[in-house]
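In what follows, a structure is listed as structure tokens, so that the remarks can point back to it.
Note that one protein chain of the assembly has been removed; the remaining protein chains are unaltered in position.
The first chain written gets the first letter, and so on, giving A, B and C; residue counts start at 1 in each chain.
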Amino acid sequence: MGRYILKRLAAAVPTLLAVLTVVFLLVRVVPGDPAQTILGDQATAEALAALRARLGLDRPLHVQYFEFVFAALRGDLGNSLVSGRPIIDEVVAVLPHTIDLTLAALVIGSIFGIPLGIWAAMHRNRFIDYVTRIGSLLGLSFPVFVSGIFLLLVFALHWRWFPVIGTSSSADFGDRMHRLVLPAVNLGLIMAAYITRVTRSAMLQVLGEDYVRTARAKGVPRRVVVWRHALRNALIPVVTVIGLYLGILIGNSVLTEIVFNRPGLGKVIVGALNQRDYPMLQGLLVIYCFLIVVVNIATDLTYGLIDPRVKHA
Amino acid sequence: MASGNATETVLSVKGLSKTFVTKRGFPNPVTVTVRAVDDVSFAVRAGEAFGLVGESGCGKSTTGRALLRLIEPDRGAVTYRGQDVLAASGAELRALRRKLQIVFQDPYASLNPRRGIGETLAEPMRVHKMGDRAQIAERVKSLLAEVGLPPSAADKYPHEFSGGQRQRIGIARALSVDPELIVADEPVSALDVSIQAQVLLLLRDLQARRGLSYVFVAHDLGVVRFFCQSVAVMYLGRIVESGPVEEVFNQPAHPYTTVLRQASPVPDPRAKSIAVRIEGEVPSAANPPQGCHFHPRCPNAMPVCKTVYPAWTQLTPTRGVACHLHTPAGS
Amino acid sequence: MRISRRAFTAGAAAILASTGASAQQQPKKVLNVGMAAQDIGRLDPNYATTTIDLVVVGWMFNGLVRFRPGSMNPETIEPDLAERWQSSPDGKTWTFQLRRGVQFHGGYGEMKAGDVVFSLLRAADPQRSGFAADFRAFDAVEAVDDYTVRLRLKENVPSLLGLVTNYHGGMIVSKRAVEERGERFQREPIGTGPFAYGELRARQSLELVAHEQYFRGRPKLDRISYRFIQSDASRDLAFQNGEIDLMLGRQEQTWADRVKQIPNAAVDVFEPGELSMLHINVTQAPFNDIRVRQAVAHAINREELVRFKGADVSRMPQSVIPMGYLGSAQAPLLPFNQERARALLREAGHPNGLTVRVIHTQLPSMLAGMQVVQSQLRRVGINMEMEVVEHATFHAQIRRNLSPIVHYAAARFPIADTYLTQFFHSRSIVGTPTAVTNFCHTNIADAEIDAARVSTDANEQRRLWGEAQRKLAEQVCAVPMYEGLQVWGRRANLEYGHPLQGSLSLGPMITELTHFK
Partner (left out) sequence: MKPAEAIDDIADAPPEPRSALVRAFAVFNANKTSWVGVIVFGAIVAMAALAPLISPYDPIEQDIIARLQPPSAEHWFGTDMFGRDVLSRVIWGSQISLIVSIASIAVALLVGGTIGLVSGYIGGRTDLLIMQAMDVLLSFPSLIMGLIVVAMLGPDLINLIIAIALTAVAPFARIARAPTIVLKERAFVEAGRALGFSHIRIVLVHILPNLLAEVLVMGSLWMATAVRVEASLSFIGLGVRPPTPTWGGMINEGFENILDAPWLSIYPGLAILILVFALNMLGDGLRDATDPKLRGE
């Protein structure tokens, strides 16, 4: 198992290298000048040039590139141009918020999505099924910022159940969770819509397979068949979706963070883009891509846990 | 080695080899090397049907495809009427494509489901610029007639035909470029027995009418005996015996041929089919046994068979075998 | 399903109860501020340029002198870290006597002349300051003794006191802290002001704590939580929900009107006015023809723009520099006259109007005003295509002359010289090594601007500045559109401790006197 993970990570190295290169180039091609954002609009061209030299932005591109790649391979992503702090520190500072939100959304998505999907599959083409399908389609169709605004208007402003600012300035756990509710529900419901759909279609497929039919024919009760046989196999595509959802989750979390004013990786990256904080932008993109690779590996490993037929031999 | 009359030989295959490398296993894949075709040599004479026979997985289909370069072989030489097939490229290769054709086993997979029959037959002629629109249309009709289908078939789609009819269409497509040699890759094995004969008769008829040569790939000895003049028996990527059909099947030199003949139903109703099971499992081509590949299953296995692969022994000018039973002493 | 729902409701109720209890406290000692920001940039006064940074830096530092809190009128400049000062008759040598016993934050000890010399030299060094150009005239800064600083100038400057106020590079930092903290000083600076750096919660808030040893006395507030809330709407919602007490507002009449309706809420509108102008590149066709520039000027309906922005939060400009600056004059601005605009375009050879492609920032407040301008220009046949880019790109591209018309909104140090030099002196033309923000590529007022800078006669100085403004307006180098004032919302029971009329830090000054009633 450990060897497998190592090998998968090693296999991801070329991809990550390519990502590094693309990221480096992409970031340099974006117009705008980090020195200007640091010095402000009254700075003279001379002052800007001096700062660019100090930041090392005037060196040839390939020099900057090799420096960046070698440092990145050593795990050093450099310092933010704007704050001067190590990028890792900046990321670690907001990571808990991102993890809170992502996990909460995953939990909400699974709690609602999986049972609903199974329920709908077992009542195929009946009223419940239609309602679930249309409901989940509707969920998929909501732009996350639109649903976020509606949630804010209704629950924060009208009913005042939850605060507007989706993050706490105190260390109080209860407060932290309280403020997490709306953003997590916003992301989680959309996630639930995805999971419902995938669970439903996976269940339908598994329920149609021979061994399930055989089990039914042998007189195994329907509930047992569903829970013991079908669900286990249906969960594989569901796990895949949860893994694949990461990309969407990141995009949606940027918007959610904006609407609910939460700190998080998504907002950091948008901020870095606005400030032309090249190292920050590079570092974050690399971290994102690395994260996606890790999630893919985790997804594959989860298959093994769910489905004993997939052997790690 | 089969070396008949040199002037008659149209297709000569020498030392043809093809190795597949695959990775298998999760999560720690193992590289598997399969020698699908291993140093295969034979010759086909003009107007002859040459059979390649063996159990499934023995590499006979791969051989057929490799000599047409549908799979690029790793080593060896293929010569068609003095022309090096493997070295041909560009216009040369295009010209060769017209001379050498193939008929596939699965009549369902071999036709593009989204293309009408007329279109399927006309396309090769258009590609090779074999006439104007009207001429090609005319030739489509005559091709259909030649394989025993009505002209109306041109306007239909593959799914509207039965398996036998589709195979006729497949044959017509191969004929569309006026080939001289056809590799028939198990052309009847997917068909009902009653239809097999019709298709075989059609092929034989074409052989006579057009002077075609065939490389006829099959696992069914009866069909080979009926259709072919010469035959080569393959086992795990190698030819173990070859020669004229009657000789090989009546007096097999290789124990494998004997076993194969016993296991195979013979179309002759008078001959009692003897149900002999071939002993042992077919070894994997990925991991052939040391020595003679056949020795684990061979009733006549000797100690030497376990260590040394037998050399090719020419029994008559047209017959040869690779078996220690026939190896001249001391070699 | 039912169980989970019940549990959820119960949990939510419990959480509600807990926060409900904590919301009611008696004498509030914590000020929650909502700022349109994602994060702090740099809190080193030499690099603080955005509103986000300027506002807090104003609470953390002192200068040798200061504008009276709540004012940005140079005439109200009063002692701050310096108790008194005198200048030589030629105005080139200045001596400051420092206040004794002023303590830096965080135990960095007493502020002495060495810190002042260090701070001012640092502000004048382009390697360590973004405002070095302002201190170009400095010849030498030296400590006579621990409490006396002498300043020598190469040439006269329009307002020396202006350079040593609590503004930009004039703020005094701790020498030891700068040297010890290095790059960390950018985010965790040490000053002498009423509030000190406490903690930075990444992307959430900057926490400031009262400076116990502040020389004017311990601040009445204990803590300031400076929250980063980017979106205007979120800030509004948070204010409405009672989660913040003071917030950056929007230059919008509707906004001001609505916030005033909220119980216990007040709206502050104060100086400086940020002057929004269209800077027209006079060297580039078709705007090298003055008639085209005049047409643009005649097409602009300032009244409509002010109505759009709101009468309480904006006003009609009078000149090419903002109102109320030392030296600002009434300049002959061309009146709104669509007929005249069309006629001028015809004369200039554009009977069917013309199309101009400009680059504009996506910053909502600027973009909205520009969309009104776009519509006004359309009515006289000028089709303005806006390429909206995000703000950093905008700044880079307008400095590369990619936009023939640049919409720029700015407030500067309230002396005509700063504004005129940065926007209209040929030294500041973009694309040159000394470039600042002269987007119109003009040099017609160079002589007046230069002469006024070194003039020792206040009346002559005013006359020269007035002349420069008249010329620039006449030649239509820039078309003033509106002046937007600073707009903040606050709890009505928040007392600043001074009347708020203006603030160079662009936000209310929170001082030792600020408190909740």
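A few points about this structure:
Just so it is clear, contacts are C-beta pairs under 8 Å (C-beta built on N, C-alpha and C of every residue); 3 or more make two chains touch, one makes a residue touch a chain.
Source: prediction; values computed, not measured.
One chain is not depicted; across the entire complex it touches A, B, C.
Considering the whole complex, the residue from B:R133, B:H159 or B:R209 that touches the absent chain is B:H159. Within the whole complex, the absent chain has one touching residue among B:T9, B:T79, B:S110 or B:T258, and that is B:S110. Across B:I102, B:V188 or B:V217, the residue that sits in touch with the chain not pictured is B:I102.
Checked against the full complex, the candidates A:L101, A:L231 or A:L273 give a single residue touching the omitted chain, namely A:L273. Which of B:V53, B:L68 or B:V224 touches the hidden chain is settled by the complete complex: it is B:L68.
Residue in contact with the omitted chain (choice from C:I244, C:M386 or C:A445): C:M386. Touch with the hidden chain on the side of chain A covers residues 14-15, 18-19, 22, 26-27, 29-32, 130, 133-134, 137-138, 140-146, 149-150, 153, 157, 194, 197-198, 201, 205, 208, 237, 240-241, 244-245, 247-248, 250-252, 254-255, 258-259, 266, 269-270, 273, 285, 288-289, 292-293. Listed for chain B, the residues touching the missing chain in the whole complex are 65, 68, 70, 93-94, 97-98, 100-102, 104-106, 109-115, 123-124, 127-128, 157-159, 170, 173-174, 176-177.
By the touch criterion stated above, the residues of chain C touching the omitted chain are 231-233, 236-237, 240, 250, 254-255, 258, 304, 307-308, 362, 364, 367-368, 371-372, 374-375, 385-390, 393.
Convention: only the chains that are shown with their structure count from here on.
Inter-chain contacts peak for the pair A-C.
As a whole-number value, the distance joining the C-alpha centres of chain A and chain B reads 55 Å. Centroid to centroid, with C-alpha atoms defining each point, chain B and chain C lie 86 Å apart.
Contacts from chain C toward chain A in the complex involve residues 1, 4, 12, 14-16, 18-19, 38-42, 47, 49-50, 126-127, 130-133, 183-184, 186-187, 201-205, 207, 225, 227-231, 234, 237-238, 240-241, 243, 389-393, 395-397, 399, 410, 412, 422, 428, 430, 432-437. Chain A meets chain C in the complex at residues 30-33, 36-47, 49-51, 54, 79, 82-85, 90, 93-94, 97, 111, 115, 152, 156-157, 160-161, 163-165, 167, 169, 174-175, 177-178, 181, 258-261, 263-264, 267-268, 270-271, 273-276.
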